[in-house]
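Only a single protein chain was left out; the remaining protein chains are all shown in position.
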Amino acid sequence: MNLELTDEQQALREAATGALSRVADYEVLRDALEGAARPENWGLVAEQGWAGLLVSEANGGAELSLFDAMLLLIEAGKLLVSHELLGHLPATTLLDAASYPGTADYAEGTKRAAFLAARPPGDVETAWTVEARSGSARAAAPTLNADGTVSGEVAWVVDAPGADLLVGVAVDGSGTAKTVAIETGASGVSIEGPVLRYDSSRLLGNVSLSNAPATVLEGADPARAWYVAQALLAAESYGAVETALTVSVEYAKERYTFGRPIGSYQAMKHGLVEILRQRENAYAVMLYAGWSYEDKPEEFALAASAARTAAGHALDYAARQQIATHGGIGATWEHDAPLFFRRSQLSRRLLGGIGDSTDRVAGELLAA
Amino acid sequence: MNLELTDEQQALREAATGALSRVADYEVLRDALEGAARPENWGLVAEQGWAGLLVSEANGGAELSLFDAMLLLIEAGKLLVSHELLGHLPATTLLDAASYPGTADYAEGTKRAAFLAARPPGDVETAWTVEARSGSARAAAPTLNADGTVSGEVAWVVDAPGADLLVGVAVDGSGTAKTVAIETGASGVSIEGPVLRYDSSRLLGNVSLSNAPATVLEGADPARAWYVAQALLAAESYGAVETALTVSVEYAKERYTFGRPIGSYQAMKHGLVEILRQRENAYAVMLYAGWSYEDKPEEFALAASAARTAAGHALDYAARQQIATHGGIGATWEHDAPLFFRRSQLSRRLLGGIGDSTDRVAGELLAA
Amino acid sequence: MDLNDTPEQAQYRAQVRAWLEEHKSEAPDVEALSEDDVVPARRAWQGKLAEGGLAGVTWPQEFGGQGKGPIEQVIVNQEIAAAGVPGILDVIGLGMLGPCLIAHGTDEQKSRYLGPMLHGDEVWCQLFSEPAAGSDLAAVQAKATQQDDGTWRLTGQKVWTTNAQFASYGLLLARTDADVPKHKGLTMFVVPMDADGITIRGLRQISGEAEFNEVFFDDVALDADAVVGGVGNGWGTALTVLMFERLTIGLGAEGFGYNAARFTKAVAQDEHARRDPEVRQRLGEINTELLAIRFQSYRVLSALSQGAIPGPEAGLAKVTTVKAAIDAGELIADVIGPDALDEDSEWAYMISFLPGLKSAGGTEEILRNTIGERVLGLPPEPRLDKGVPFSELRSIEKQGAPA
Partner (left out) sequence: MDLNDTPEQAQYRAQVRAWLEEHKSEAPDVEALSEDDVVPARRAWQGKLAEGGLAGVTWPQEFGGQGKGPIEQVIVNQEIAAAGVPGILDVIGLGMLGPCLIAHGTDEQKSRYLGPMLHGDEVWCQLFSEPAAGSDLAAVQAKATQQDDGTWRLTGQKVWTTNAQFASYGLLLARTDADVPKHKGLTMFVVPMDADGITIRGLRQISGEAEFNEVFFDDVALDADAVVGGVGNGWGTALTVLMFERLTIGLGAEGFGYNAARFTKAVAQDEHARRDPEVRQRLGEINTELLAIRFQSYRVLSALSQGAIPGPEAGLAKVTTVKAAIDAGELIADVIGPDALDEDSEWAYMISFLPGLKSAGGTEEILRNTIGERVLGLPPEPRLDKGVPFSELRSIEKQGAPA
């Protein structure tokens, strides 16, 4: 048993830190909140070879493990760097599994794909569902029409604007879910976005499909892609928790009140240790997700849902604690803490939301 | 506006404290946990005139307000004194409203009634329901047969063993809920109990009715009685919170660790202040329940459910904090803190449970 | 126990209502006004309310007030809310700073400042907090030095100042003696906000709006008679303001617009959510806390009308309000989804602003300390700054050693 990072993983992480810190800039994110363009780092992603991380070598990718991809997302999350990997990577696992023609372009990053995320059936809810535009009821997944085209609406699709290809689920007349790939340039495809300027590092779009031509991808498992997305979002959230903790601890050592550094007070100290506790829990479950993806696939749905839950809650807590640690100043526009808060608030509600991943943890175990 | 206690209320409370402290004894409760008899204080209840608190003077009672009865239950809760008022008082409001023959006996306490508690329909659940023996689904209320007899099962009925009369709800063939009174000595009535020796100050029974002769009480509102029971349980819980706080604060001043009294540490201090915060919230909502019972009856369901919720959560928190404050010693058999913990655990799950009262707070406002 | 008006109160309520009925058409429509026009319009309306006896309800009559009690103040608040017109603009001045001047000001200060404050001719702001003196208010560093002619020169920085951008005067806490322990070398001043050397800068919050200001003082000249409450007595004078602040909070928790009906409505509109047990459980808990807040403010009022002054535990109402509103924001955004975070959403501002509110007005931690010590009688934290001259404090702090 060895859960330490391998030398290759250490190298991957260090390379990622180096490359990402060249583009990381909180000031740019604040400007983007006020209308400036969202920072685009796809060029860097392609150049670093990250686009093909999860694509097999046969299809032109690097064929690394899911945990390697999670390590990269941790580093991106630490610095709140925007990327389009949350949409692209799960999509490429489906392209790769079906050996979709032109997968190599997506592995190289000359083209970009987005995952049209659909939640698989569970122990209670038996249908494939997608994000609704508003409200707590989930929407039906798009329909695969008899003529092979796809129709339907999917809201809040991560990284959809500007993507070349959408990869997701459509349900045919017999109720069977099929994995489909849809060129965004095709007729009947409309992507509204970027929508929602709340977390300016995040790229979201609302997708409308009206008899859009689609290719059915045989051999691809769209449920697995959903959980890949959950695991990646967990990793990205975990990275943000790391920064929130580091920054808060530093401040708590330096800031004095009533003659003592604030970090010497139990309320502050215990709150910071609570971030640590939740962070450690999240990392442990992320290990589970990474390990089960390849070595215990029947537990991957559980592990990825648990990772999303643990990391999401950890970020919820850490982002608030970061503001509280910094007192009034932590809630001001110029401070960086609000950027982490915005990240936590929006992430909590994407890809089914944390409530859904938590429900799935229960559902997977109840059905076992 | 005046929310202070009146002189009469002060006098009632002081008299109650005096009378109750003569019978209060934690040692007896511990003995009862091991098989000795539960302390019976009905004689005291009758002697003090508490049995008829909520019965009108015309029917032989004291015709005091619900808040007066709540004040009495606060005092009983403070000392963990056992009484049978949680079952008796709601039952007498129904007897009184219908001027049931012999109500005076119940007001005087020469006889004792128990409320066969039934939860009224809500905005989602449209049936009258009662406690099931086990499990999270609630059971159907007893049936009022065509011949006027009643059949059904009601579990965990507070103060049923030894009662002379059961007063509750039965649903007739047309689905209409009727208030019924059932002599416990009649044929077809079986009361198993006392059951559950977990909180030895509490008297519980499982009621089985098989074509039991019943009197329909016209003019009585059984929904109101359900909420009276909720408000009284809130008051009793609130009293226990008061003691838990007082005792814990005293200990936190006296016990030293690392050269300081433990109450000087923020974690301890903030935890004790949290009890205070929840206690104050509970009292405020109890005022709402007491006031609305007479002056704003359309809000009484909301107010009583909120009071139960606030006081119940406060006791959950206070009982755990009391143990934590006392360190290891607080979890030992000889200590009194476990008695409060047992009180909190069982109260939480009686009369629909706190989850149900919380749901009702939402339901009342959602339906408004 | 009685929540209803006495006959006298009912009569007063009718009188207030009648005045509002007659004058409400004169009230400004704040939503319809441009940003620049709102403040002048609200100042003018405050003047009308003052003429009608609806401002300074609890101020003594000799200073233009009505000499009435807190219940009458609440009656006025309730009737203003019911009439759907704006209340007074200068809540801080009339609620906290004016009463402090009444308690500690000289006769000249009272006659000069109170009238224009009451009528909205001069708005006031409170200049207490500093970047390094928030919850530890006695650590203020803004320094006022007395000149040979008795006047003062003031240098320093204040922060979290509401209304500074249009205030005429501020009440400012400054250090006038660094060689005595920190609570002892403080003095309170009246500062004309248009004085040379004052710079005001809006401080944008996480939500994107400038709720507060930073105010910089660069060698600002103050007259000798700017001192309120005596040189070296600033801490006691500040406590008076804080007591009136607590009173305002104790009475006004529902005034933030955080109430059960509003939150419930957001959930009720979603047919799926309103039947979801998990959503209902959270909603029930939030609403229970909000109902508690309402009846707690009635309790405070009841105590006040019996002549009692609310203790520090009244601050718990703020803790509960902020907690319930944060929980409500989370719930509503969980129900609505990302759309709730959109700039145009009714909820985005509340969700983003509240985390900061937890730290405003003395952090929750300090409040819990105070209540634990003053209400429950728990022993204090060891203090490393007791009895130490302010000028030596920082070096001792840096050593981290007990004094």
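Letters A, B and C mark the chains in the order given here, with residues in each chain numbered from 1 onward.
In the analysis below, a contact is a pair of C-beta atoms (placed from the backbone, for glycine too) under 8 Å apart; a residue touches a chain by one contact, two chains touch by 3 or more.
Computed from a predicted model, the values in this text were never measured in an experiment.
Judged over the whole assembly, touch between the missing chain and the shown ones holds for A, B, C. One of A:A127, A:A186 or A:L276 touches the chain omitted from the figure, and that residue is A:L276. Across B:G102, B:G148 or B:P261, the residue that sits in touch with the chain not pictured is B:P261. Touching the omitted chain from chain B are residues 33-34, 131-137, 155-156, 196-198, 204, 256-261, 264-265, 267-268, 320, 323-324, 326-335, 337-338, 341-342, 345-346, 348-350, 353, 355.
Those residues of chain C that touch the chain absent from the view are 276-281, 379, 382, 384, 400, 402-403. Touching residues on chain A toward the chain that is not drawn are 1-6, 9, 65, 67, 124, 245, 249, 252-253, 260-261, 263-264, 266, 268-270, 272-274, 276-277, 280-282, 284-285, 287-288, 290-291, 295, 302-303, 305-306, 309-310, 313, 355, 357-363, 365-366, 368.
Criterion: only the chains that are shown with their structure count from here on.
One finds 41 Å separating the Cα centroids of chain B and chain C. We define each chain's centre as the mean of its Cα atoms; on that basis chain A and chain B are separated by 49 Å. Among the residues of chain B, those touching two or more other chains are numbered 266, 270. Chain contacts: chain C has residues 279, 365, 368, 381 touching two or more partner chains.
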